[in-house]
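Showing subunit A:
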Amino acid sequence: MKSPVYCRAVAPSASVLLALCLVAAACGGDSGSNRVNNNDTEVAVEESDTNNTTSNEAETVAPTSSAPPLEGAEEGTVCIGAACEEPSTDAEIAPEPVRGGTLRIAVEAEADGLNPATNNFAVSAYSIGYSIFDPLFGIDSEGNWFPFLAESAIPVNDGISWQVQVREGITFHDGTPLDADALIANFEAMIGDPIVSLALAPNFPQENRYEKIDDRTVQYNLIRANAHFPVNFTSQLGMIASPAWLEAAAVDQNLNQHPVGTGPFVLDNRTQDVSTRVVKNPNYWRGSEDVYLDAIEFFITTDPALAAEQLVAGDLDLVVTSNADAALIIGGSDDATAVQNVYSEENFVMLNSQKAPMDDIRVRQAITFATDREGYRDLITQGTEPLADSMYHPDLIWNNPDVVQEANMPERAAPLVDAYCAEFAQNCSDGKVKIELQFSGPSTLQTRIMDVLSAGWEAYFEIERQQLPQDQHIVETALGQFQVLTWRQFGEADPDNEVIWLECATATGLIALNWVRLCDPERDALLFEARATDDLDRRVEIMQQVQAEVNAAYTYIFLTHSNWTVGFRNSVKNVCGQTGPVDKTLLCNTQGRGFYHNVWIDEG
Partner candidate 1 sequence: MAQFALRRVLQLILVFFVVTFVAFASLKLVGDPLFNLVGVISGITEEQCEAVARGELEDTFTSGGNIGDCALIQRAKAENHLDKGVPQRYGIWVINMFRGDFGTSFVNGDEISDIIADRLPVSVRLIVLAQLIALGIAVPWGVAAAYRANRGFDKVSTVGSFALLSVPNFALGVILLYFFSLRWQIFPSRYENHGWWSEFKALILPAATLALGLAATYQRLLRTDLITTLQEDFVHMARAKGLSDRHIMYRHALRPSLFSVVTVFGVNTGALIGGALVVEQIYSIPGVGTELVEAVLRNDPPVVVALIAVVAVGFVLVNFLVDLVYAYLDPRVRSA
Partner candidate 2 sequence: MPDNSHSVKQLSVQNLSVRFPTVRGTVCAVNGVSFELSQGASLGIVGESGSGKSVTARTLMNLLPRSAEVSGGVEFEGADVRRLARERVKHFWGVKMAMIFQDPMTSLNPVKKCGTQISETLRYHLKRDRKTARHEGIDLLNLVGIPEPKKRFDQYPHELSGGLRQRVVIAMALACDPSLLIADEPTTAVDVTVQKHLLDLLDRLRKERGMSLILITHDLGVARRRCDEIAVMYAGRIVERGKPEDLFEDPRHPYTDALLRSMPRLNTPIHSRLEAIGGPPPELINPTEQCSFAPRCTLAQADCLQSVPQLSGVIGMREIACFYPANTKRGRRALAKNRARGKTAAGLQMSARRHTSG
Partner candidate 3 sequence: MAGSGDGSLRSEGDMLLTVRHLSVEFPVGRKRLLYALSGVSFDVAEGETLGIVGESGCGKSTLAKSIIRLNQIKSGSIEYQGRNLATLRGDELRRVRPDLQMIFQDPISSLNPRRKIRNVIAEGLAIWGDRQGVWARNHVEELMVSVGIDPKLGDRRAHQFSGGQCQRIGIARALLLDPKVLICDEPVSALDVSVQAQVLNLLEDMKIRYGLTLLFISHDLCVVRNIADRIMVMYLGKVCEIGDAKAIFEHPKHPYTRALLAAIPEPAPTVEVAEGDISGELPSPIDPPQGCRFNTRCPRATEICFIEEPLITQLGDQDHYLACHNPVIS
């Protein structure tokens, strides 16, 4: 009887890959559009998990100490709203925390399940997930990893292997101890899952992927050296679940809705598509006295603007969103504060370099030139998001200031189109290049985006719109059955995470995670060099060069930097003051993912 096992394994897997793709599919933070089903939108398996860097350097004791990834700004967090003058993020003059209370959070989509080994974790799942599970490693406010559940991570064999030791005396909510066997059980569960393993397996050989060193230590053996391996375990792949529960959940799929971790909160009850309630874990390993809230309730509100209004009206305490309307509503209220930072994805148009007419660089250039980025920024993001020129926010050190997106210059498009049409008349009509613009719907925001983009392109392109249901949209994107579409990704804390989207290995084949299917061996060489080194300057240099090459290939038309916003009522304190186990302040709001264990509510 394979069937139940099979079903469990396969059913959610779809959503993970789906999630992979979808981050971008819902470009522009459309999650909150009026679209009804957001179950699968907006999600991402942490791309960082696919790091493959080889490190030739000597073993470094964790945590690594690279320079801050920020350039200029001392902190990446921007605060807008009434409560900003009072630095609620500042722990030094923090008032006495108030204990008790329930934090009401709106998340914009429901997770299919909360099993990090089988379900896909979108921003919503992360919010719930981090309250129940602790990760092996965390990312601090400067963008560097540090051990969380782990005691230490030591590279051996030039970084081809890593020894990870977990802390002593930690137990899961169900009483099972956290030890080497638990790590192995989690690793096995993930690598055994067809889709989750997508992000994990490529880094590991077929055999001897790990060794148990002692009761608390596991050695992971990689294919090649990676100087940044622990980053893999800072997100979903690092969430460690009770092995007993994982085993049970492998048989009874329904248990995916009842996660068991080590986190500060324990699942109380969960109604799919409605709400999830977690309550304080009285036996939290870091001491339950630092967990101020009694409980957190997560509500599914698919319309971010409505959630923002509910926040303002006092029906909610905290909202995570990338929607411009929501950000503006929260920012415009005296009762709420919005926190944003630079660790955000980019919104861009993607051109399939394998599909006529986009296989011709002239056409790609022409459409890039004809793109009305300002129109997009002003009309779609209402000016809330800055224009993007490359994969990075200008405030990040990785950014190459010399790379400039060559949009809004339609006059340069004309000769290119003429030249192309002279050559390939069959792809043209009335002197315009015929293109298919694919987008996922139904969605008000997507439609508006298409309207704005088309308005710029119409002079040179004859646009046929193809609105597809989200799932079909992703299938066709992954299989390369598209010409032009909008997407959202990049902007990770660690640039090594972008490798998988750019390398040649994923540019061909049935399913290409290099969506635009452009293989550039030179670029690959650069990417792998960056992966192998721990030299920050060299890495910055390489990433800037990569940006220039991406720009020259005209496969991405960068529009804006998305703007992840954590909005909360002023009575909610310490949203950005979450700390990790070694007194590291956690990075606040990476693409909306949040920890809430140090939050308290002070109605006074």
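Observations on the structure shown:
In the analysis below, a contact is a pair of C-beta atoms (placed from the backbone, for glycine too) under 8 Å apart; a residue touches a chain by one contact, two chains touch by 3 or more; residues count from 1.
Candidates were picked such that all candidates are chains of the complex that A comes from, given by their letters.
What you see is a predicted model, and the numbers here were worked out from it, not measured in a lab.
Looking at 1, 2 or 3, the chain of this complex that touches subunit A is the one numbered 1.
Only residues 2-3, 6-8, 10-18, 21, 35-37, 39-40, 112-113, 193-195, 197-202, 253-254, 256-257, 271-274, 299-303, 306, 309-310, 312-316, 442, 469, 471-472, 474-476, 478-479, 481, 505-506, 508-513 of subunit A touch candidate 1 when the two sit together in their complex.
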